[in-house]
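All protein chains but one are shown at their positions in the complex.
Here is subunit A:
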Amino acid sequence: MTRLTLILSGLLVALFVTALLIGPAHISPGPSLRALIMGGEGPMTLVMREIRLPRALLGLLIGGALGLAGAAMQGYLRNPLADPGLIGVSGSAALGAVLAIQTGFATTWSLGLPMAALSGAVLGVCAVLLLAGPRGSSLSLILAGIAISALAGALTALVLNLSPNPFAANEIVFWMMGSLSDRSMTHVWIALPFILLGSALLASLSRGLDALTLGEDAAEAMGIGLRRMRLTLIFGTAAVVGASTAVAGAIGFVGLVVPHLLRPFVGARPGRLLLASTLGGAAMLLAADIVVRAILPDRDLKLGVVTALIGAPLFLHLIYRTRQDAT
């Protein structure tokens, strides 16, 4: 284990425990952790196990997944501006969720919204595969992703535009900002298999991503199967991003900024960046979710808003640094 992995893991543990200890119910650290681990009757166990634990777990899972998918996407496209949302899966998952809210499907069945979002993600990934094909340049993948994102965005806007119900429209807008509040263990169980499967797929790309540093031709001649890599990347990203969007809404910037931020610390090696970025993404999302609850506890500040507020300036700083590097 490298020093960076140790530092990030330590940070992650600290943030995870902090995330468990923060919330509107004021209970002191000792008893709350005891209630979490030992269980027992009473509201404290309920708060810890049914409210705070799923929230912290989702922060960990989704943040890690977004960080990993961002690192894999940037490595594959050999472009530091790539983002896991690039292949259009988050847009189409959001469209599925928006339709579920608008039609009332989300209220008739508690799993209606995440299931509709997952269906949207599946349709989105099918459309991307159909457009970009299993083999082709990275440009065709980017273009297909942009087209699907644009279409999903336009349809989402259409639903909002024609929404006869202002409450539904309000709910849609808030949902799209992304949040981890009021999630249950059910949400964790929905997202977990997809995120684990997708992460395993993305983690297997490590060596191929390293080889791609030399370009597609050289990598292929060294025995890297580009066709298989491309499919693994698309399905892996779709699984983690689809599941994340389904349970937490659209959370941007984690997959874009975290790999960029950590790249210098792994010697710019795209394979090693995968693990670092997973840990870093989880840390960033947990930190943002702590900020959400610590700064404006009673205003329901949305997580996606905070990640964008943290991410955008960081990104500007990184661009500035890259520019200095180039001169």
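The working rule: a contact is a pair of C-beta atoms (placed from the backbone, for glycine too) under 8 Å apart; a residue touches a chain by one contact, two chains touch by 3 or more; residues count from 1.
One rule holds in what follows: contacts and distances are computed from a predicted model.
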| item | value |
| --- | --- |
| Listed names "Cytochrome d ubiquinol oxidase subunit II", "RNA polymerase sigma factor SigM", "Pyruvate dehydrogenase E1 component subunit alpha" or "Iron complex transport system ATP-binding protein", matching UniProt entry of the absent chain | "Iron complex transport system ATP-binding protein" |
| Candidates A:V173, A:A268 or A:A294 - the one touching the absent chain | A:A268 |
| Residue touching the undisplayed chain, where the options are A:L212, A:A238, A:V257 or A:I290 | A:L212 |
| Touch residues of subunit A, complete complex, unshown partner | 78, 207, 210-215, 217-225, 263, 267-270 |
